[in-house]
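Every protein chain but one is kept in place in this view of the complex.
The letters A and B name the chains in turn, as written, and every chain counts its residues from 1.
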């Protein structure tokens, strides 16, 4: 079968507030772009099929699996990774709480968990235990059995609700 | 890989005749290293975009994700109940409704309820120069087509529609699902059901009679089907009884949908 002519595309992607003009193959996933081109390592490969949540980033403030997104399709989107949220106070609280609760064992799934937890607490500050678990179901954490992350997030939610 | 954003019927037809895969929200067809020569993206096809809802029903464009539709629905709505049981939050934010309808596995979560609601699919094929539509139905015809819209009417002959599913783990592939539509006229109750997971395509049937006989009749029909394991039979009967039970508790309060 003859190769079709155009295989690479110029893509303008906005990541963590920076505009990047890239030339990428049409099939390149956002996860690859973030890691190999922009060296943002908080998005991680776990399955490539959207089941494990290790590659989650925020697209227009919503956590989504970057392994299922094609880079050429992200022109209009605002992408944020954990690296770009260093100044976010809710994320900082969550990170402190994760550290205190030993909620990151190997740490591989943690950026995804943090982004989903932040999203839930932002959209639903008094999220119930079952909402919390539903949100975390996007992520596979093989180390903790989810206990410590759930404790860490609940702790932030409880203090957040008081504030 | 070449990226084709189709905006006209002719462009879509060219893709169809060249066997170019149509992508939905995610890119599952690219998983584990597979790279097609080209893909066709209909998410910006200028026919139906976004969710258009009015008193007569919903029109869902090819760009609408499961989570967008979920947010637009009343949480009591049976469609919302189905979508909430599909995948995880992050998955629902990238998977499109049209994608879930267009690429059904033998057991597809949206199919039974869409079928009961009498949903229409709008599509482009190689034989017509205009957008066609027909009732959603399994199996799809063999000739290729590209879905550009899903119409879900608001009016339904049923008083109550319910959905149940069975999976191995909480987040793994659906193995069995059941959509049931219940209607009642006087003392006669009608139950239409669509069951996925029993064979190559969903099993559809209707039973009618006095309400207390419905469960027994369904059980008879399943037995006549053959090849259904006792466990699946029990599972389906439990789902049916659960639905009927729920219906009885709700019937006196208000009519659904």
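Note that a contact is a pair of C-beta atoms (placed from the backbone, for glycine too) under 8 Å apart; a residue touches a chain by one contact, two chains touch by 3 or more.
Basically, contacts and distances are computed from a predicted model.
Asker: Write down which listed name, "Deferrochelatase", "ABC transporter permease", "NADH-quinone oxidoreductase subunit H" or "Xanthine dehydrogenase", is the UniProt protein name of the chain that is not shown.
Answerer: "Xanthine dehydrogenase"
Asker: Kindly state which of the options A:13, A:59, A:136 or A:156 is in contact with the chain not pictured.
Answerer: Only one listed residue reaches the unshown chain, and that is A:136.
Asker: So which of A:30, A:56 or A:82 would be touching the chain we can't see?
Answerer: Candidates A:30, A:56 or A:82; residue touching the omitted chain: A:82.
Asker: Of the residues A:47, A:90 or A:154, I need the one that contacts the missing chain.
Answerer: Only one listed residue reaches the unshown chain, and that is A:47.
Asker: In the complete complex, which positions of subunit A touch the hidden chain?
Answerer: Listed in rising order, the touching residues are 25, 35-36, 39-42, 44-49, 51-52, 54, 81-83, 95, 98-102, 104-111, 114, 130, 132-134, 136-137, 140-148, 150.
Asker: By the contact definition given up top, give the residues of subunit B that touch the hidden chain.
Answerer: 32-35, 167-173, 230-231, 234-235, 238
The rule is short, and it goes like this: only the chains that are shown with their structure count from here on.
Asker: If you average the CA atoms of subunit A and of subunit B, how many Å lie between those two points?
Answerer: It comes to 29 Å between the two C-alpha centres.
Asker: Mind listing the subunit A positions that touch subunit B in their complex?
Answerer: For subunit A paired with subunit B, touching residues are 1, 3-7, 9, 25-27, 29, 48-51, 53, 56, 62-65, 68-70, 72-73, 116, 134-135, 137-138.
Asker: Which part of subunit B faces subunit A closely enough to touch in the complex?
Answerer: 1-3, 23, 25-28, 30-32, 35-39, 41, 87-91, 93-94, 170-171
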